[in-house]
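In this view, the complex is presented without one of its protein chains, the others remaining in place.
Naming follows writing order (A, B, C and D), and every chain is counted from residue 1.
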Amino acid sequence: MEPLVEVRGLTIEFPMRAGLLRAVNEADFVIPKGQITALVGESGSGKSTMASAIMRAISVPGRVAGGSITFDGRDVMSLGKKELQAYKWEQVSMVFQAAQNALNPVARIKDQIIETFRAHSKSYTEKQMVDKARNLLDYVRLDPDRVLNSFPHELSGGMKQRVMIAFSLLLDPQLVILDEPTTALDVITQAYIFDILKKIHKDMNITMLLLTHDIGVVAKAADRVGVMYAGNVVEAGDVYDMFKRPKHPYTAKLMKAVPSLYEDVSERKGIPGSPPDLLNMPPGCPFHPRCEYAHAKCKEQNPIKVYTPAGHEVACHLYPNPESVAEVRTS
Amino acid sequence: GTSAPGLVDRLSAGEVKDMQQPVPDAQIKYNKDKIFHVLGGWPKPPLYQGNPFGSGGTGDTNNRYMFEGLFFFIRSMNNVYNRLAESSEDTEQTTTVHLHQNVKWHDGAPFTSKDVWAYYRLNNGAEVTKYLTSIETPDDYTIVFHWMNPAPYPELRKLLLAQDLQGQIPYHIYKKYVDKADALLKEAKPLTDKSKDGPFNLDITDELSKKIALNWNEFTRAGPKIPVGTGPYKFEKVTTTDMLLDKFEDYWRPDAVHFDKIWIKNVPELSAQYALVKAGKLDWYDGTPPKDILESLLKQNKDLVHYRMYDPASVGLMYNIRNKPFDNLKFRQALTYVLDKKKLREIGNFYGQEYPKISMTGIMPSSLEKEVDKSVLDQMTDYTTNLDKAAELLKEIGWTKGSDGLWRDPDGKVPSFIIGAPNNWAPGVNSAQIAAEQFTKFGIPTKLKAVDSTIYFSNADKGQYDMSMDWVDVSWGFQNPWSSMRVLFWQGTKTKVGFPNVKKKDADGNEVDTGKLDLKLKGIDGKVYDIDKEMKRFPYVQDEQERRKIIDNLAWIANENCWGVNFFQNATGAWLNTKTMSGNFPMMDQIVQYNRDMPLATDPDEQLAITHLNHGFNSTYMPEEYWPR
Amino acid sequence: MSLKGVLKRIGVSLITVFLAMLLTFFLLRMTPGSAIDTWARDFATQRGMSLEEAYRQITAMINYNPKEPIFTQLGRYLGGLLHGNLGMSMIYQNVSVNEIIANALPWTLFVLSVSLVISFLIGINLGAMMAFKRKTVLDPIISIYAILTSSVPNFIVGILLLVIFAFQFGWFPVNGAYDPIVEPGFNLPFILNVLYHGALPILTYVITTIGTWALTMKGSAVNVLGEDYIVAASIRGVSERTLMSRYVKRNAMLPLITTLAVNFGFMLGGSPLIENVFSYPGMGYYIGQATQQRDYTLMQGLLLVTSIAVILANLASDLIYAKLDPRVKLEEG
Amino acid sequence: MSQGFIDFWQTMYRNKKAFSGMIILAIFIFMAIFGPMMASLDMTVNFDGRYKSPSFAHWLGTDYGGRDTFLQLVYGSRDVLSIGLFAALFTLVLGFVIGAVSGFVGGKTDTVLMFITNLFLTVPSFPVLMIVAALVQIKNPVMFSFILAAWSWAPLARAIRSQLLSLKNREFIIACRIMGLKTPYILFREILPNLTPYLAINFIMAAQGAIVASVGLMMLGLAPYSPTNWGMMIQLAVQNTGGIFNPKGYIYLISPIMCLGLFQMACIFFSNGLEEALNPRLRS
């Protein structure tokens, strides 16, 4: 498993009027090459912030307060202006959370595509650009002729999302970040889009990072999962492993909180309490106020992450060292 | 040109000798195009109609260069000169005028006596026609005016004729309308009712009057769209903001015309006018700005000279006697005692002259001593500011002053008065504001309403304000005590003060207003006079001494009845630009002494020369004594 | 945009104009004083007769009777309107209102549209810049400028400009729409001369309105900057210049288009003061004249034309809006 | 309520611009109420003392009649503020009632009311202002304000209507309707609070507009002259006493302009803060 992106000790802060907001807190995270990695977590847990850090596109008051990000062996944080232009969208591209609003409402899709090309390589002729766009649109099962000449508002939500996927592939990136690509779409469209994504992944061998809070989607699409909670990556590992044997109490509860079509529905329970206020973080493990295993240490100290050889990682005081993870696994 | 020497430097350097003679073409330095730049106003095209009698006319200033009358007179001095009339002579019942024989209309047609006759037949409402029985033209260059019996005294006859500054129209152009008017007049029967008056002593029936008016209206619409006159300059071009007049080559006095063109600009905004003056873009400008601006203009442009003169008109306030308590003489007098005229004058028109003693006399204050006997003047009540007197008078009529400093009327009510003033008239508005402040400060709350000038006058005539601002002690037309008395008792002042009229019962028993003044007052000798009668008989009184007596009495009555206050007599002035213009500048020897800010002239010749510069209106000025430099 | 919708809009506009006309008609007849008063006053002095007599003669002359029932007057007026005849001016007896408007309207439209376009374009660019580069000196400078210029009446600014540029430096003419020396027509000297004369009035409008445009635009642009598509585009690597022009400006401008029409109407109605300062022969001059002298017919005609212009401006702004914003369909409204 | 009040003040205090705006406004209001009580303005002409430069005796110099400019501004603030506030109040009430009824009731009422509104927006206000004011005798500030409000309500009514149309279909209003709550309740208790920030801003804008327009009316002679009204002072300086051309008169000319500018600036700053303070969401 060769890592494409390695995030180490990443901390991102937003200075706000009410105080300093840590959206991502000393997070470690690895995106293996050629796989679909999912990052799950509740709203506000820092998924998008982490992704935008990888894209070097943290929104205005935000700043990286510590840690590093390497992409294919290069330090992303130290890229110069020129390199950055060649990095963004050409190496890493993104499908945005609110695809509905990610297109300029007053420009035709075609113009926006050409604009994107122009911003990067000037060697393409307009025809080449349009041809490439046509192929991609065809690929995401849209009618290129109609879509290219449309304004965003003339497309349905599902169509816009697919246009955005085509957009992300325009410059043959190595990594595509999919930020909740299907929220606000209905089930059938959602399934359909995942079909397309999986096909793209297979055909083009593109590494993908999928940000979502829908456990079902993770199960369906991802090879590897990371779980975020209040800015911390609390657990990460292989998808089967995670679903069958979640380690972190939060992960376990999260899995349990999702109703399923096929399993027994009688005993499902939500996680009590609510996610912490990032401006008023409790000391210690951020999950401890909602955790039934919490003990004294949890209230004082944020647990350190432990890694198992099998590529599983977890940050919880229940697992003081790698062996203990295995222990629990067997028990 | 700040670095170029100014007028004072040039005078000191002895560079002024050329100013007494027309400058040879080769020596013209600053005004090579020989254009005379002035300001003027006219209706903007397409409103401009080319007929001076049409609506909006062709513009007052402009007319001076395009039209002439039989006579020409300086309004404030009452000097009458011949113009198109070569000479004239009076008999008891006639005035005969001989015309210059080489005068041409701008279109080339000769000017004849028929053109004068045409004017009065067509424009039969002109004042003088009321005193005439007929006009005869024995030949092309002679006109005989036949006066009614009795005839007005000789001086008045001349003034009546001279006030028609454009007493002729081109008969060859307007023949159709003149003949029609003449025919209509011939239909009328002679007047029998002596209390009425009509043109040429004719009884114009309502039906006839309508026909005459219609004919007049058609005449005003008739072409040509450009004015045709006999004046030194003829019309060339007009836009909304500029008018060009061109030298009339066939002018009968070719030597009097030194400029090739007159360029008239229409600039309504006062600050813009000042700016033009300062920039030296006008050769002549009439008007006197507030003191500080005047001084700064002179300072900034060293070529300008400013001449100052009295305007035969005063700014004043009239009490509306229709409203209580203004019907009470003592109240009016009390208010008059409150006013501090010096302050009113300083703010209203700094260079004006206040006459603190009088209230309102019907006579231009600066000629009061000339027109009214000294003994009468001495017997007039002195209204010089006197707050104690004012308070005393108020108390006499039952008013009391509260501890808050406000006066209360006999009913115990605090009054609140409104002074009305036309809003575009700065001297009036500004001084009225100060008057309001003085009344208020004295304890009689008063506010000013500066009203849009077009409604102001009809509102004031209807008595909508407690006090109204207007020109007072002023004569429009020509300068004569009788003329200014007319304004007081018969015209503008009458309606604003609200003198009563004679009421008559008509056939149905309804009361009708005859429009005739109903004012009977005690005169200086203690006898009661019917003012209307006195005024009516005045023009026919041939004896000068008797005329003076009538005026003495009327002036005294006016002052005693205190119908209004003369704030100050207006001062006006004229600016000359000596850089582009040379000529016979008045008071040349004193220019250095006063550094071009000339004081009121005392010498009669100088006075006259300066009055020539600023004709006021109703007189004609031609730059014949000035030439390009 | 449905045809029916457009027709309906036009229909409603027509009715509005008609009612506006009725409103002004009745208002005008209700006001004290009329052009006849002024005219009679002149006539009386000119012809040396009493005011009553002059009044009588004049009403006979122009076949106008103020005591005539108001509906008869209205009927006559409407009859004329049907033939496109706005009647004759009352103060200028042989000039038709049509002629006056034909002379005045082009000048006002010229000055207003040029200054509106200029100030709009500069304003939105400044506004966009203020929004884009938040922490520069530009923002406070323009804000204060906008506040100051909106608190000083615009004709005072006009006078100041006149004093400085026309008199102090003599760069621009003092008054008028063109020099009497040039020949009016479609020739270059004339056009240049017209521009030269229009410069100061235009500048006055531009100076006094630019700040407000900039502030409004800034507000709008700040909102747009927060939109997802801006972030998305900048991540896609779209250059700042493109972002500014094609994304921010284009979108932020949209709500201002409607204001454009409103401003147009406002300026049309408010032009008398400025046109007076520069002696500019536009509508404002005649509106001022007609109002002052109570020339009903002239005023009526001018107000009618102004209302139509305002409504047309509104319609135009809707069309422009629809053109610029593909999302809008003219159905509603 | 009291908590809301405290929050309001805290928000205002935190927002520097809004706070400074508020302070300036407070000073103006203080000036209007107590100024004339503390110093008396002597309007006696002192011609030799005209156009004096600022000094300790005359903080902002003197006018064309040698009267104290600063004191005139102080006295004028009463006039300016009362006309501004009354006119704004009337504008707001008219605009809100017409806009709200039109938007909420809809149907024919809406059509008719909007028609009238459009009429007012179509006819240029300047000439109509002259006509109406010639018809009505202005006797007191209240009436004056009412006339001023008569042609400033229309744009507001239109804006309120469109806001109402969108509010009407907002889910929380639908919820009220489903719960069978009465229309007046919905209009005044549910919708009105959502419009308050907007109304507050418009109140201030309308006040500004009225102050400028009042000068126009005085100039037309439709309202008694109030020589200490700031706008009137500008007018006097420029027109009646030839201000721009008078090198001595600059301070007299600029003082009222600065006062109006400062007042407007304070209004704008304050209204920015108001929006924040009145909206609980922006508050925290």
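In the analysis below, a contact is a pair of C-beta atoms (placed from the backbone, for glycine too) under 8 Å apart; a residue touches a chain by one contact, two chains touch by 3 or more.
Assume contacts and distances are computed from a predicted model.
Participant: Look at the options "NADH-quinone oxidoreductase subunit N", "Alkylation response protein AidB-like acyl-CoA dehydrogenase", "Peptide ABC transporter ATP-binding protein" or "Heme exporter protein C" and return the one that UniProt uses as the protein name of the missing chain.
Facilitator: "Peptide ABC transporter ATP-binding protein"
Participant: Kindly state which of the options A:33, A:153, A:213 or A:245 is in contact with the chain not pictured.
Facilitator: Residue touching the chain left out of view: A:213.
Participant: In the whole complex, what residues of chain D lie against the chain that is missing from view?
Facilitator: These residues of chain D touch the chain that is not shown: 3, 170-172, 174-182, 185, 189-190, 193-194, 196, 279-281, 284.
Participant: Touching the missing chain, which residues of chain A?
Facilitator: Residues of chain A in touch with the missing chain: 42-43, 141, 156, 158, 185-192, 194-195, 213-220, 222, 239-240, 243, 253-255, 257-266, 268-272, 274-275.
Everything that follows uses one rule, which is that only the chains that are shown with their structure count from here on.
Participant: Could you please state the distance in Å, as a whole number, between where the Cα atoms of chain A are centred and where those of chain C are centred?
Facilitator: 55
Participant: Measure off the straight-line distance from the CA centroid of chain A to the CA centroid of chain D, and report it in whole Å.
Facilitator: The computed centroid separation for chain A versus chain D comes out at 52 Å.
Participant: Return the distance between the CA-based centres of chain A and chain B, expressed in whole Å.
Facilitator: Inter-chain centre distance comes to 91 Å.
Participant: Note the residues in chain B that touch 2 or more other chains, in rising order.
Facilitator: 271, 275, 278, 452, 455
Participant: In chain D, what residues contact two or more other chains?
Facilitator: 130, 134, 238, 244-245
Participant: Which chain pairs here would you call touching?
Facilitator: Pairs satisfying the touch definition: A-C, B-C, B-D, C-D.
Participant: Which residues of chain B touch chain D once you look at their complex with the stated criterion?
Facilitator: For chain B paired with chain D, touching residues are 270-271, 274-275, 278, 289-290, 292-293, 296-297, 340, 343, 346-347, 350, 418, 420, 423, 426, 429-430, 433-434, 436-438, 440-441, 447-452, 455-456.
Participant: Inside the complex, what are the residues of chain A that reach chain C?
Facilitator: Residues in contact with chain C: 52, 55, 57, 59, 85, 88-89, 93-94, 96-98, 101-107, 112, 115-116, 119-120, 151, 153-154, 167.
Participant: State the interface residues of chain D toward chain C in the complex, per the touch definition above.
Facilitator: It is residues 115, 118-119, 121-128, 130-132, 134-135, 155, 212, 215, 231, 234, 238, 244-245, 257, 260-261, 263-265, 268 of chain D that touch chain C.
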